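Pasting a structure here, questions to come.
Yeah, one chain of the complex is gone here, protein chain that is, but the others are all in their spots.
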Amino acid sequence: MSLPRSAAAPARPLLRSLAVPILVLVLVVPILLGGGYVVSRVLRQSFGNSDARRAARTLNFTLLKDQLDEETGVRGFTSIPDPAFLDPYAAAKRDFPVKVAKLRERLTVLAIPGAGALLDDVVAVNGEWLAHVAAPLLANPNRAEARVLQFRGKALIDRFRRDSEELDAALVAREQGDNRALQSAIDNVSKLVFFAVSLIVLLAAAAAAAQSRLAARLEAARRRAESEARANLELRTAFETEKRIADTLQDAFAQRPLPVVPTLVFSATYIPATDETKVGGDWYDAVELAKGRVLFSLGDVEGHGIEAAVNMSRVRQALISAALIDADPAAVLRRVNDYLQSAGRMATAVAGYADAATYEFVYATAGHPPPLLLQPGRGPMLLECGGLPLGVLENCAYRTRRIQAVPGAVLVLYTDGAVEHSRDVLEGEALLVQAARTALEKNVTDLAASIRTEIFGRRQVGDDVAILTIGFAPGETTRMTFAADNTHGTVVSGPRGVGPKPSPASFGVAA
Amino acid sequence: MKNVAELRLTRVARPSAIKSLRHAFLAFLTANDVSEDCAADIATAVGEALANSAEHAYGDAPSGTVEVYARVERDSLIVEVADAGVFVERPRREDRGFGLRIIKAVARSVSIDCEGGTRVRMVFDPRFVAQPLEAS
Partner (left out) sequence: MSDSTTLAVVKMDGELDIGRRAEIRAALAVDGHPSGVLVDFAAVSYADSSAISELLRFRNDLNRRGLPVALLIQSPQFKRLLEYAGVHEAFAVFDERAAALTYLGNAAS
C-alpha cells in the first residue's frame, strides 16, 4: 500500500520555501561584509586623519610661535644688541624648516584644499621676514629704518598670523567634516545592519513558518496514510478471520467417515445447491454407538449458508447426545425437538438404527420424506413417515417404527432435493425409486452417488441433495434381482414387522 | 376466456399491500384458466414470497417496492418476486422458515438470487380448468 501522492511532493516545496531565504542571505551577507569593510576603512581613515589633524594644528601653532620667537629675538637684539637675546631667534630659525616639512607632510595626508598654498605663503612670509627684516636689523640694529623695518616685520607677521589662523580654521573645519562623515557612515551602517538583521529575522520566521506548515502537511499525510493502512489491515484481518472461520466450519462440517461394520454397507452423497457454500442445511450421519449398532440420521435444517450450517451442526450433535441418553429414535427426536425450540429454526429429519445382528431397521421421522426400502424378492417400498418438523411444537411426540429386513436389504434416506425437482412429488418419488433399483441392480460400490446420477444425470441440482444408504450385506451366494412391483406400500408399524422371514426361496437366484 | 400471458405488478413492499397484490395475481391465474384449488395454492406460495419481501426487504427504512412478474410458458407458470432488499431467510424466532417450505411444497422448483436485491423465482405446474370444445 503506497503512501498518498502528497507525501512524495513536499521535497520541492521545501526547496522552494527555503530558496528565497537562502538567496537573500547570499545577498545580505556580502552587503554586511562590504558595509563592515567600508566602516572599518572609514574608521581607519578617520583615526588616521585625526592624528594628522592634531599634529598639523600643533605644528601650525608651533610655526607661528617660532615666527614670533624669531621676532622677539630680533626685537630684543635690536633693543639690546646682546647675542643672548638672539637665542629664541636662532632656535626657532633652526626648527622652522623641519616643522614646515612635517606640517607639509601632514597636510599632504589630509589633502585639505588651499592648505598647501597657505603653508607656502607662511614659508614665504617667514622667508621674506628673515631676509628683509631680520637680516638688516641683525646686521645693523641701530639703523635709522629700524622702526620701518619693524613695522614691515609686524605686517608680515600679521600676514603669517592670518595664514596660520586660516590654516587652523581649515583644519578645524576638516575635523568637523570628518566627524560628520564618520557619524553618517556609522548611521548608515547601523541602518544597514538593522535592516539586514530584520530581514534575516523575518526570513527566519518565514522559513520556520513554512517549515512548520510543511511539517504539519507531512504529518497529516503520514497520519492519513497510517489510518488507511490500518483500515486496510483491519479489512484484511477481518476478511482472513472470516475466511478462517469459514474454513474451520467447513472442516468441522466435513462429514464423518462412514463406519466400517461387518455385514453393514453404507454409501452417501451430499451436493449443496450452490457450490460456493459447500456448507448448507442438509446433513447425513452414521455413527457406531455400540457394537454392531449404528445410529443413522439424515435431515435438512431450513435455511442456507453459514447460519443454516451452524444450526445443522448443532442438530447433529444433539442427535448423538440424545441417542446416548436414550436410544429409542422417537425419544431422540423429542430431545432434539426440545433443543431446537430456542434455535428459531426448524428441521426435518429421520433418525434410527440398523442392527446387524437382527437385520432390523428402527427409525422415527420428523416431517421428513418417507425412507425407501429395497429388499431382494420384494417390491421397493416407501415407508411410513410423518411427525412434525423439529423445532416447531414443544413437547412433541414422535413415533418409533420398526421394519424387519433381510440380508441384502437397503434403506435409502434422502432430503427433499432428491424428489422435489420434477413435476410433482409423486413423480419425484417414482424417479427416486427407479433410480435406486437401477443402481442396485448394477451392483455399484457407491450406491448413493449412483442414485443421484440416475435421477439428475447431467441436470443441474436445484436444491441441496443428501442421500444416505444403509444396507445389510447380502449373503455370499446371493445375487439379487428385484420384483418389479408397485412403488408404494407401507410397513405395518408395531414391535415387529410382519414381513416374511428370510428364506432362500425369497431370493431370486440367477438362472 | 382470453388468456393473459404476462403479468407485472409493482407495489410498495408493506404488509398491508400484500393482499391486493395477491388478489391481482389470483385474478391473473383465473384468467388463465388455472383450476381453483391450484390457483389458491399458487397464490399462497407467491404470497409467501411477497410476505418475505414485505417483512424483511427494507428493514426499518421506509418501504421500497416489490415486483411480481408472471408468465405462462407452455404448460408451466413462471413467477418472479423481486425486491431491492436483502433476502433474509432469517425469519423471526416463531416463524421457523415456513414460507420457503410452503413454496417448495407447491412449486416444482424454487431458486433465490440474492445479488443486488432478492429475486425469488418459482416454477409451477398448474392444473388447468378443462376448456369446453369450441362449437364448430
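For reference, chains read A and B in written order, and residue numbers begin at 1 within each chain.
Here, a contact is a pair of C-beta atoms (placed from the backbone, for glycine too) under 8 Å apart; a residue touches a chain by one contact, two chains touch by 3 or more.
Quick caveat: nothing in here was measured; it's all calculated off a predicted structure.
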Practice task
Check the options B:Thr44, B:Ser76 or B:Ser111 and report the residue that touches the missing chain.
Solution key: B:Thr44
Completion exercise
Filtering A:Thr348, A:Thr400, A:Thr415 or A:Ser450 for touch with the omitted chain leaves A:Thr348
Problem - From A:Gly153, A:Gly281, A:Pro329 or A:Gly387, residue that would touch the chain that is not displayed - result: A:Gly387
Exercise for the section: Determine which one of A:Leu68, A:Cys396 or A:Val444 touches the chain that has been left out. Expected result: A:Cys396
Practice task
Identify the residues of chain B touching the omitted chain, counting contacts across the whole complex.
Solution key: 15-19, 22, 37, 40-41, 44, 47-48, 51, 54-55, 92, 94-96, 98-99, 101-102, 105-106
Handout entry: On chain A, residues whose C-beta touches the chain left out of the figure
Key = 348, 367, 386-389, 392-396
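The rule is simple: only the chains that are shown with their structure count from here on.
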Practice task
Quick one: report the Å distance separating chain A from chain B, using the average Cα coordinate of each chain.
Solution key: 52
Completion exercise
Interface with chain A, chain B side, in the complex: residues 89-94, 96-98, 100-101, 104, 108-112, 125
Fill in the blank from the handout: Counting only contacts in the complex, chain A reaches chain B at residues 302-304, 307, 344-346, 389, 391-392, 416, 420-424, 462-463
